[in-house]
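Following this message is one structure expressed as structure tokens.
Omission of a single protein chain aside, the complex is shown with its protein chains in their original locations.
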Amino acid sequence: MRLELSEVTAGYSARNVLMSLSFSLDSGVIGCLLGPSGCGKTTVLRCIAGFEPVRAGQIIADDAVLSGPGFTVAPELRDFGMVFQDHALFPHLTVRENVQFGLHREPAPKRAARARDVLAAVGLEASLDAYPHQLSGGQQQRVALARAVAPRPRLLLLDEPFSNLDVDLRLRLSHELRDFLKASGTTALMVTHDQKEAFAIADEIGILRDGVLEQWDSAFNLYHQPATRFVADFVGRGVFVPGIVRSESEVEIELGLVRGQMTRPYAPGSEVDVLLRPDDILHDDDSSLTAEVSDKAFRGADILYTLSLPSGAQVYSLVPSHHNHAVGSAIGIRLEADHIVAFDR
Amino acid sequence: MKSPVRIILLLPVLLAVVAGCAPPDDTLVVYSSRNEELIKPVFERYTAETNVNISFITDSAGPLVERLRAEGENTPADILLTVDAGNLWHAASDGLLKAVDSAVLKRNIPAHLRDDQDRWFGLSLRARTIVYSSQRVSQDQLSSYADLAGEQWRGRLCLRTSRKVYNQSLVAMLIAQEGAARAEEIVRGWVANLATEVFSNDTSLMQAMVAGQCDVGIVNSYYFGRLLDKDPEIPLRLFWPDQDGKGVHVNVSGAGVTRHAPHPVAAVAFLEWMSTEVPQRIFAERNHEYPANPSVAPDAKVSAWGEFRASETSLVKAGELQADAVKLMDRAGYR
Partner (left out) sequence: MLPKTASPGFTGTGRRNGSDRWRSVAAVITIPVLLPLLVILGSVFVPDPDTWEHLLEHVLAEVLVNTLWLVAGVAVITGLLGTSLAWLTAVTDFPGRRFFSWALMLPIAVPGYVMAFVVVGLLDFAGPVQSAVRDLWGPDAWFPVVRGRAGVIIVMSLVLYPYVYLITRNAFLTQGARALEAGQSLGLSRRQGFFRIALPMARPWIAGGLMLVVMETLADFGTVAVFNYNTFTTAIYESWFSLFSIRAALQLSSVLMLLVFVAVLIERSLRANAHYTGGGSPATARIRLAGWPRWLASAYATIVMLLAFVLPLVQMLAWGWQNFARDFNTRYLEFVSHSLLLAIISAGFVTATALLLAYSLRNGPGAFAGICARVATLGYAIPGAVLAVGIFVPLAALSNGVQAMLDILLGSAAPTVLLQATLLTMLVAYLVRFLAVAYTPVESNMQRVTRSVDEASRSLGISGTRMLRRVHFPILRGGLLTAMTLVFVDVMKEMPITLMTRPFGWDTLAVRVFEMTSEGHWDRAALPALAIVLAGLVPIMMMIRRTEHAA
């Protein structure tokens, strides 16, 4: 199913939480809305699910309008599955009954078979008759997922599905979830505030800030070609340093001349801020350019150095971990960027 | 699930339809604070004799009066039947009872046992008198209600709570007969003589006396009669005080016709019948009371307690002075 949001505005009482939001999700694609808490991402999901009305714009599934101003198809008629942040399992039903709950249109034998299949797919075939409160957090999450996908929904919505889980479990389940969704060809939209989760699962990611969609793109493009300063800041690590555009592929900063393709064109002489990612600054013992190590974080294969420039500005550098330098020492660095991300100063 | 829910929702409606009707039009309706056991045999007898049906509702006097007030002109009640002259007096003075001009009632019920405007009539009589331990007190040590305030009874007196209307009427009569100042002195004397906390009812008071907690007390005569029924050998006797003075304090249970009675004529006829010999006897006998009609002799058991001279101060005073009596008792620390 293809989902399309067209200039959707929504909100509670006097406040608009979403402002003219547009994006679309093609069949079989896994989308993700990423943003800090309070940005409105859960509201987007609730509008799509039909729990909240929209004030303007339309939500369209394939060719049918599901929500418009003064018009909301009831959630139970949308055939969308949803996985809730708190799982919202029915406490009075067993795992099996929870999963069968949405299969009420199927005949009983089919229902049982489908529930078994789905639960097997999420690795819970052993806990069919357990009650939700007897399960661990990770297991509950899997039941919630199984319950949502069991009726083969046209679209699966996931609201911070891993937020109650510990870090290790999160990453493992994210990969499992992606495999599971891809295997079944389910179109899905997830919201989260955790970019690792988003990168692990999603094909396409939207960055939401205060109800406005800043960018809808692949993970690679969000990182390397952020459309706004906010996206640049929110996705990945990096710092802005001041610079002056010298040509269409050169910007001069404190560390020297950065060469690469500009993602946004600026006239020579423009004063801009240039985004420096940790992987843009390489360690080179032979370089004449040096900076002082003000902090370091050992990360196994590499070390993330925080470097102080003479002007007081700080930049990051990601260095293979055999290059071990003490805090306070000066190390040689080299600039190497394929493309230059710059914004108005 | 669905059908029980529906039934629960529907039932009240059905019940309202079934039970929402008033008693049939030719039925006399009595609001009674006397219980079914006492009144029903009398009512049944009346129905047998006259073919007039009687239906009734029992409740405490206070709520019955408020009920009459709220119902106003549409009240189904013809008669208010309750205990204590104070209750009757207040119902009358609130305009809820109407004057009845009946030669029969005037002849059968003495003037001091009915309202001065004939809005209510006493139907049975009870003495609030002195009870004493026959083991520890001799009859000649006793004389009057006021005497119980004397030093000789220090720590030997049992009383029931001042919240009970019978004690309020007793003190109201003391005020009427002795004046407020003297009455307060007497009550203070009683309180000083108490052997223990006041009791919530006459029966437990007398049981405490049997157990030796105190030697004298004041009770309604019929409570003594009930104890005697259970244990004829009980070591307690009644004493008739103030035989040289105003006489024993008596109270009534009585009735009046309601102001908006739907059947005023039938109601009066019923009251007249109640004042005659047979119903007087049945009504009094069932609760060991005295008939209000002086020409009807009390039951043998009750007569055995001895004859006495009753106070002839009009019971109207009990009503008029009841609030004063309550306030006096509160002041005197009589709980």
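Of note:
As written, the chains take the letters A and B, and residue 1 is the first residue of each chain.
As a working rule, a contact is a pair of C-beta atoms (placed from the backbone, for glycine too) under 8 Å apart; a residue touches a chain by one contact, two chains touch by 3 or more.
Quick caveat, the model's predicted, so the values are computed rather than measured.
The shown chains contacted by the absent chain are A, B, with contact judged over the whole complex.
Residue B:A211 is the one among B:A48, B:A103 or B:A211 that touches the chain not shown. Checked against the hidden chain, the listed residues B:T47, B:T203 or B:T276 yield one contact partner: B:T203. Although one chain is hidden here, its contacts on chain B can still be listed: residues 1-2, 5, 8-9, 11-13, 15-16, 18-23, 25, 29, 33-38, 55-63, 66-67, 70-74, 76, 90, 161, 163, 165, 168, 196-204, 207-208, 210-213, 223, 226, 287, 322-323, 326-327, 330-331, 335. The missing chain lies against chain A, touching residues 46, 49-53, 60-66, 68, 70-82, 84-86, 88-93, 101-102, 104-105, 133-134, 147-148, 151, 157.
Here, only the chains that are shown with their structure count from here on.
Chain centres here are Cα averages; for chain A and chain B they lie 85 Å apart.
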